[in-house]
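Working notes, structure below.
Yeah, one chain of the complex is gone here, protein chain that is, but the others are all in their spots.
Chain lettering (A, B, C, D and E) follows the sequence in which the chains are written, and residue indices restart at 1 in each chain.
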Amino acid sequence: MQALRSGKGKKSVSKIAWHDLRAPELRALAAADALVIIPVGSTEQHGPHLPVQVDARLAAEVAIRAAAHIAEHQSVVVAPTLWCGLAEHHMAFGATITLDFATFHAVIRCVCASIQRHGFRRLALLNGHGGNIKALDVIAGELKQELGVRVVSATYWTVSSVAGAFREILDEQTGVAHACEAETSMMLALEPDLVEREEMLRVDGSRRNLSASGGLYRWKGFEEMTESGVIGVPAAASAEKGERLLAAAAEGVAEALVQEELWQP
Amino acid sequence: MQALRSGKGKKSVSKIAWHDLRAPELRALAAADALVIIPVGSTEQHGPHLPVQVDARLAAEVAIRAAAHIAEHQSVVVAPTLWCGLAEHHMAFGATITLDFATFHAVIRCVCASIQRHGFRRLALLNGHGGNIKALDVIAGELKQELGVRVVSATYWTVSSVAGAFREILDEQTGVAHACEAETSMMLALEPDLVEREEMLRVDGSRRNLSASGGLYRWKGFEEMTESGVIGVPAAASAEKGERLLAAAAEGVAEALVQEELWQP
Amino acid sequence: MQALRSGKGKKSVSKIAWHDLRAPELRALAAADALVIIPVGSTEQHGPHLPVQVDARLAAEVAIRAAAHIAEHQSVVVAPTLWCGLAEHHMAFGATITLDFATFHAVIRCVCASIQRHGFRRLALLNGHGGNIKALDVIAGELKQELGVRVVSATYWTVSSVAGAFREILDEQTGVAHACEAETSMMLALEPDLVEREEMLRVDGSRRNLSASGGLYRWKGFEEMTESGVIGVPAAASAEKGERLLAAAAEGVAEALVQEELWQP
Amino acid sequence: MQALRSGKGKKSVSKIAWHDLRAPELRALAAADALVIIPVGSTEQHGPHLPVQVDARLAAEVAIRAAAHIAEHQSVVVAPTLWCGLAEHHMAFGATITLDFATFHAVIRCVCASIQRHGFRRLALLNGHGGNIKALDVIAGELKQELGVRVVSATYWTVSSVAGAFREILDEQTGVAHACEAETSMMLALEPDLVEREEMLRVDGSRRNLSASGGLYRWKGFEEMTESGVIGVPAAASAEKGERLLAAAAEGVAEALVQEELWQP
Amino acid sequence: MQALRSGKGKKSVSKIAWHDLRAPELRALAAADALVIIPVGSTEQHGPHLPVQVDARLAAEVAIRAAAHIAEHQSVVVAPTLWCGLAEHHMAFGATITLDFATFHAVIRCVCASIQRHGFRRLALLNGHGGNIKALDVIAGELKQELGVRVVSATYWTVSSVAGAFREILDEQTGVAHACEAETSMMLALEPDLVEREEMLRVDGSRRNLSASGGLYRWKGFEEMTESGVIGVPAAASAEKGERLLAAAAEGVAEALVQEELWQP
Partner (left out) sequence: MQALRSGKGKKSVSKIAWHDLRAPELRALAAADALVIIPVGSTEQHGPHLPVQVDARLAAEVAIRAAAHIAEHQSVVVAPTLWCGLAEHHMAFGATITLDFATFHAVIRCVCASIQRHGFRRLALLNGHGGNIKALDVIAGELKQELGVRVVSATYWTVSSVAGAFREILDEQTGVAHACEAETSMMLALEPDLVEREEMLRVDGSRRNLSASGGLYRWKGFEEMTESGVIGVPAAASAEKGERLLAAAAEGVAEALVQEELWQP
């Protein structure tokens, strides 16, 4: 169901996706102490030019590409993508599917507990959605208590080396905003048919309510910040940038996940 | 992320998948009172010859194909696939990811509630996993109270006309068991590279503990019933049968879902 | 409080009811590895002619009579009746008391856990209400995980041999519908004073919305299907049929519950 | 199933029990603003001489008898008995079935909510088990918020006039302890065949750990206080006292429940 | 944050408050099997003359003073005060902060579990709010099951010897009502600047709805019983009485908590 393969159909990496594997193969991976990467995304409005799959699609793509790097040195497998996260702030635009926190926590607990029961000991939640970041850290803390398992979480664009590379590649912005130059570029590279070019060039992604909150946190509906549902400069996107961003993300995430200190008991 | 398109790359149906649509398109579908089909599967061991994606993959495939039929007459959209269900009975074989009932309920509630908040009024849970059948009916009843929304549930192979067609197509069995002639055939049609032929021909799918329970229900681990994880006759499978099964399932499900009485308030 | 004895006052079976036993007797039964039958019913409208107790009363009666058979060969005890189940679909008629699923689950878990803590190892939920069937199977699966205990569930009229016998005894219908020939007959045998004869003969129990759903499940309020709250032909009932039905149910359930394979670890 | 009738088979009161009524009768009672009495008991060890049904049986009996008094002046109905309460403190003796607090709360909420949805506005929980007293008051407070309904709770022997009458009738003790003179007497009146006379005369019901706690509360297993499971003097019991106790309880409860101030909004 | 010291600034007792201690000191107390007193209060309206802190302030004060007595003989420490309890019945007056029961239970469970994990084995919940009394006993029972820990609960004015002393000291009332002679006196002794004298002398604290409920429990909003939010005779209060009351409470509580029988396993 879930084609956790790169969009370019590289057959060689297909054996990295949990969903493509057979039970004996997965039992062997558990016995080999394979690293399990669990992509976590969201299904939510991404402006008038991008499909709602963006955060889930990109988390899965980065996971598969990072795993391909890791697989050169050690056992690794990529779980199916959790395509639904915390996206209440996008609900006013329609098109969005969101969980409440308790359900998000419960799903991740069940998935991690199942994986752990099969003998895997290294789990990494690889996130592609801003609204999930804090919640995933809270959940990782709770799971440590409940399951006694080491669960690492990471958002691909905040991994240090990825953030650095993104700054170099991007023209109009310095990181990942929403339906922005970065996300649009990567989608152009992966799913060009799903990007609406006219809207991409026309949409206004400037952010309203720029007055800084001065370090306070105030939950905001996305509609308070942007009329179009976009924050950033989609018009600056290109497929070529997208390919470079994906390569950099995969490399950076792979490097980060193989740090030995991460997995000490 | 989730390629909810037919395996044959028919671009024309790609606009049926929620994940491939942009927010303005989904808002228009809500305004058009589109039917929403939500595929529900499982990620679990399917013997030595099939990948663990089977139940999720087939539910999604049938959903997309059925939606293609429906789209000729009315608005319809296919939500991303819930790839994780109730599969505790497969856990002993490894490879399986399961939710507990409360979490399964919570996820479906959040997904249905999100969709309803956007104005959709006709929701169909299309199931591809035996272990979900009873739970989905219980959940549909609870949602009626909680959300006041009409949620229909169906398991594709138990839709009456589908069941009839399957009986005609299949040689060795009359319905869907587990990693059986039917499921193996459909996977041969959709993902031939992921089917291990040698195991498919060799595996013993006979059912142990044949003594009938006489109508009692006793939760059983799958390992009590089969050593291989298979029940049925995979060796009888063929891609040609698989394609016929998929076509019959899509047609039967489409017919069933457009019954007007289903959606009366 | 709960007269779990046959309506005919047979003193000899009174020692089968948990409620009639003293603590030392119950401790001895646990030590003897007695089978525990837990009747599960419902309190809900049963048309204009039958009292709301029907599903609970009949589950308890069949349980006690089945236990009397079993007691000839092994230790057995019948727990007090859970008289409240999932009956939301009858609420529109008044008179009905229903639990939500989470509460139904919690009650059964607490009751089973208490019984297990005292050393009993064989538990059978004997159900007399259609609305509970799927939920009980889901719950039995969950309890297997939570308590590690073997819990069997059965609805008396779906036990294979019972279903066969019912078909032979009944004239106008082939199984148990609702407040129907079968249920009315059994109540005439057990509680003739509580059956309103005039209504029994007059009530229209034909089912509306006969258009088949084609194998789909759609939660329906009972008021969508019947104006009277009855489905079936109460006018065909008689006390004599009722006595035969009860005898057949008790015998069939007893036979089914003593199958050795059921209780293998 | 649940013979909520007086033990003496007085047919005239049978129409007071919810379980004996048909839906049209219960709808009429709701329309007549009938008082609903919900007996709440427990299923737990009651020493070597009494069956485990005592607390549920006596709550139901007092409810039915009190309702018979009330029925002379206003509409009233007695719900089926909640036969399971909070009895963890008796678990060490076996034979006991207990709920945890959250489940006890949930069951009472569902039962009260169902009754309220049918239009009843006056609900009284009539309790017969010491371990439920505080919990019922907590629950009544929660329900006031959740359901907005007036729920009164009472333990039959602590109703002021009942307490006074009991002091006059009893010889060896002044109230209700556990499996004591009072409870044994009432069971002798109602279910003489279920009382084991030899044990009744022999059992030691003196209380250990008499050192007062000085007003502190410390949860105690019953086994810390009594070796036999009895506190009180069963040997002082008689059926004649039992009948007087029941009559006094019914009268006192009936008087208390018809106070008009109780039911002011 | 929470000055758990006597209002008179006695530095000598400051080392009794958990909040004033450093980690090595608390680890030493755990090793010494110290008694842990956990004050539990409420934040709620206390009429026009008293601040809302009363129940929390007095529970903490009595705890600290009692601990000072106990500290002469054994190790003891006073946890920070749970200043929020069950006060729904005061909400109509504003100013009140309340928990629901499930949250109250969860907080106390977490606090007790944390303390137990550090090796403390004797925990006493010292309560200063009427609305918490029954709930605390229910919770103590639940914790016994969940944590396996001995948790004692006490409301300071119901400790037997305290109740006796209070009767002797007070003129107009014999115990603690609400914002009454007793509570006002103690607040005059501790926080004279926070007592509004004019209102104290003028307020009408007579109780409406005096008709006894005859032993029934009916949840009442405080506004049903008193227009002013006061029950009792604040005008009879004095700081001198307050100091005597506090001294008596501390002494009585200390005596009660050192009973050896309390802490037997």
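One rule holds for everything that comes next: a contact is a pair of C-beta atoms (placed from the backbone, for glycine too) under 8 Å apart; a residue touches a chain by one contact, two chains touch by 3 or more.
Since we're looking at a predicted model, the values are computed, not measured.
Shown chains touched by the hidden chain across the complete assembly: A, E. Of the candidate positions E:43, E:127, E:155 or E:226, contact with the unshown chain belongs to E:43.
The omitted chain makes contact with just one of the residues E:74, E:103, E:206 or E:264: E:103. Only one of E:16, E:34, E:60 or E:138 touches the absent chain when the whole complex is considered: E:60.
Remark: the omitted chain is touched by one listed residue; of A:23, A:36 or A:163 this is A:163. Although one chain is not displayed, its contacts with subunit E can still be listed: residues 1-4, 11, 14, 18-24, 26-27, 30, 39, 41, 43, 45-53, 56-61, 79-81, 83-84, 91, 93-100, 102-103, 106-107, 109-111, 114-115, 117-119, 193-194, 196, 199, 229. As for the chain not pictured, it touches subunit A at residues 86, 88-89, 100-102, 105, 124, 133-138, 140-142, 144-145, 150-154, 158-163, 209, 211-219, 255-257, 259, 261-262.
Assume only the chains that are shown with their structure count from here on.
Between subunit A and subunit E, the least number of touch steps comes to 4. Comparing the contact residues of subunit C and subunit D by number shows a mostly shared set, over half of all numbers used being common to the two copies. Averaging C-alpha coordinates per chain places the centre of subunit A 58 Å away from that of subunit D.
Centres computed as Cα averages put subunit B at a distance of 32 Å from subunit C. Among the residues of subunit C, those touching two or more other chains are numbered 100, 102.
Chains that are in contact with each other form these pairs: A-B, B-C, C-D, D-E.
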